[in-house]
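Below is one structure, written out as structure tokens; the observations come after it.
Note that this complex is displayed minus one protein chain, with the remaining chains in position.
Then we have subunit A:
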Amino acid sequence: MIAGVSTEFNPPGPEDFQLPPIFSGVEWFTKPVLVAALSVIVIIWFFWGASRKAEVVPSKLQFAGELGYNFVRNSIARDAIGSQEHMKYVPFLLGLFFFILLNNVAASIPFIQFPTFSHIGWAYAAAALSWIIYNAVGIKKKGLLGYFKHQTMPAGVPGWLMPLMIPIEFISNILVRPVSLSLRLFANMFAGHILLLVFVLGGEYMLLHSGSIALGGVGILTLLMGLAIAGLELFVQCIQAYIFVVLTAQYIGSAIADEH
């Protein structure tokens, strides 16, 4: 650790997200695939275990499962879709919420530490799923033409403004919604992960490889700051899972609503 000999610092970038396949030769089986598969197993185990032996006085597992179920059913589905029709969509919203939540929080679990949705394809797929579902239930309820009219005619706008508003409403409801849904999730996970990489790798480099005592002190501060960022990220991961599912529920609710 003599000044001048230290190797150059390589800042983290998008290439840090391109992980090699876990088994060489099986190209598709990468870390995000493994994390997603694990999350599905954990979710099935959790809810199966929570509901298998349901009792009036719940076990700890059953209590936790009911807490999660009640949260999605009451605070997300019923508030956004309405008490008449929300039960049909609770299984989908519950599964979606816990899938996104676990895959986001995976970024903060030691030894896993990778957010699945920082690969944009996963975010596109999740948003495509909600896009298909909210359009399908709308078309099923109102018919193709009725649904199209419902999603292009904004309520409360005077008639003479309508021709100018129809393209905005259409693009916003059909195109911008799924894109913003996926980009919001992807960008938050990607940026959060790269922020952590910057703080941890930068702090480690300044502490161990810079060869300067002053920079070493800054490195310690940077690592402490990285710890704080990790806490913030945990918060962001939960919020992103929540907002994704709340918006999906609201899109379903507005697709089947009688009027805006």
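Basically, a residue touches a chain if its C-beta (ideal position, glycine included) is under 8 Å from a C-beta of that chain, and two chains touch if they have at least 3 such contacts; residues count from 1.
Rule of thumb we're sticking to: contacts and distances are computed from a predicted model.
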- Note on the structure: Answering from "Transglutaminase", "Transport permease protein", "F0F1-type ATP synthase assembly protein I" or "sn-glycerol-3-phosphate ABC transporter ATP-binding protein UgpC": the UniProt protein name of the missing subunit is "F0F1-type ATP synthase assembly protein I"
- Item | Candidates A:Ala54, A:Ile132 or A:Leu175 - the one touching the absent chain | A:Leu175
- Query: What subunit A residues would touch the chain not displayed?
  - Reply: 78-80, 82-84, 87, 154-158, 161, 164-165, 167-169, 171-173, 175-177, 180, 184, 243, 246-247, 250, 260
